[in-house]
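On to chain A.
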Amino acid sequence: MLTRTRILVWILAAWILACSPEPPSGRDDRRAAAVTAETAAPVMVAMGDSLTAGYGLDPEQAYPALLEARLRAEGHRWRVINAGISGETSSGALSRADWVIERLQPRIVILVTGANDGLRGIDPDLVGRNLRALVRRFQKAGALVILGGMRMVANLGGDYTAAFEALYPAVARETGAVLIPFFLEGVAGDPRLNQADGIHPTAEGYERIVAHIYPAVLGAVARKEK
Partner candidate 1 sequence: MAILEAESLSKRYRIGPREISVLDGVSLQVPEGQFLVIEGPSGSGKSTLLSLLSGLDRPSAGRVRIAGRDITDLDEDQLAPIRNGTIGFVFQAYHLVPALTAMENVMFPAELAGDPRAAAKAQALVRRVGMAGRADSFPHQLSGGEKQRIAICRALINAPAVVFADEPTGNLDSASGAAILDLLTEVHRERRTTLVLVTHNPRISATADRVVRIADGRLREDRSHAP
Partner candidate 2 sequence: MLHRRFVGRVLVQSRRQAAVLALCTALSLISLVALEGFAAGVRRTLIEDARRLQAADVIVRANLPFSPALTAAVEGLVEAGRIAAVRVHEFYSVARAAGGPATLLSQVKVVEAGYPFYGAVELAGGRALAEVLRPGTVVVEPAVLERLGMAVGDRLHLGETTLTVAGVILVEPDRPVDLFSLGPRILAGAADLEAMDLVRHGSRVRHRYLVRVLVEAQVPAVVETLSRAALAGQETVETAGGADSRLKRFFDNLRFFLGLVGIFTLLLAGLGIQSALTALLKDQERTIALMRALGATRGFVTTQFLVLVVLVGLAGTVLGLTGGALLQHLLPRLFGGLIPAGTRLGLEPRALVEGGLLGVAVVFLFAFLPLYRLGEVRPAAILQAAEQTLRRGPAYVTAAALAALFFVGMILWQVQDPRIGLLFVAGTLALVGIIWGLTLLVLGGLRRIPVGGLVLRQAVRGLFRPRNATASIMVTLAAALAVIFATLLVERNLNATFVQSFPEDAPNLFLLDIQPAQQAALAAELGPAAAFYPVVRARMEAINGVPVDRDSERRRRRDNLARTFNLTYRDGLLDDEVLTVGRALFRSDWPPDRVQVSVLEGVREMHAFQVGDRIRFNIQGVPLEAVVSSVRDRTRDSLKPFFYFVFQPEVLAAAPQTRFAALRVPAADIGRLQSRIVAAHPNVSVIDATAAARDLGRILRRLGTIVRFFAAFSVLAGLLIVVSSVMATRAARIREAVYFKILGARQAFVNRVFALENLLIGLISGILAAAAAQAGAGAICTRILDIGYRAYPAATLGLLAAAPILVMAVGMAASRGILRRKPEDFLRRQDA
């Protein structure tokens, strides 16, 4: 017991000194300054958690930057703003939706959240309510919402994972949001496409993700560019 508390206290001390309940998040977006100048371009907001922020990678390697590059390469002058926050739950996302809407006035929102809720074993009903509210709020502000589906790790138990996975199609159905059935399709569970922690994609993993979601995004862009 002694041993444990001793280690514990040091971690606690470290925490107090840093007052940061979370590890330093991913690399920053150096392009922000350059991008703000281009206010004319329509805004697409990538709303989400560490999977959006690009935990452990350069911001240029996370999916929002890759997506913007691909859109521009194909002649779509959109700004894709990375609004991902590592460690955020759906409740956190909901609480900042208004801020993002007010400040960024997005035309399209790619919403990928809920993974942290799942890893914390949070009641799927609550996650579902949050997702629904999020989508409706963006839609009300005139944005087209693409909802990235999540699956939960199998170790949480069949009851939980089943309830969790069912949330995304249900919300998409109810709200009319565009659904990407599983955001990490082809990437999750593949050691070559994930970092050592087994859950955060590598740069290559993000390229796969962009390839996977691009048709849905392009569809949304087409609808908004009309």
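The working rule: contacts are C-beta pairs under 8 Å (C-beta built on N, C-alpha and C of every residue); 3 or more make two chains touch, one makes a residue touch a chain; residues count from 1.
How were these picked? Simply put, all candidates are chains of the complex that A comes from, given by their letters.
As the structure is a computational prediction, the values presented were derived from the model and not from experiment.
Engineer: So which of these touches chain A in the complex, 1 or 2?
Structural biologist: Looking at every copy, the candidate touching chain A is 2.
Engineer: Within the complex, which stretch of chain A touches candidate 2?
Structural biologist: 1-25, 27-30, 32-33, 36, 45, 81-83, 85-86, 89, 91-92, 94-100, 102-104, 119-123, 126, 151, 153-160, 188-189, 191, 196-199
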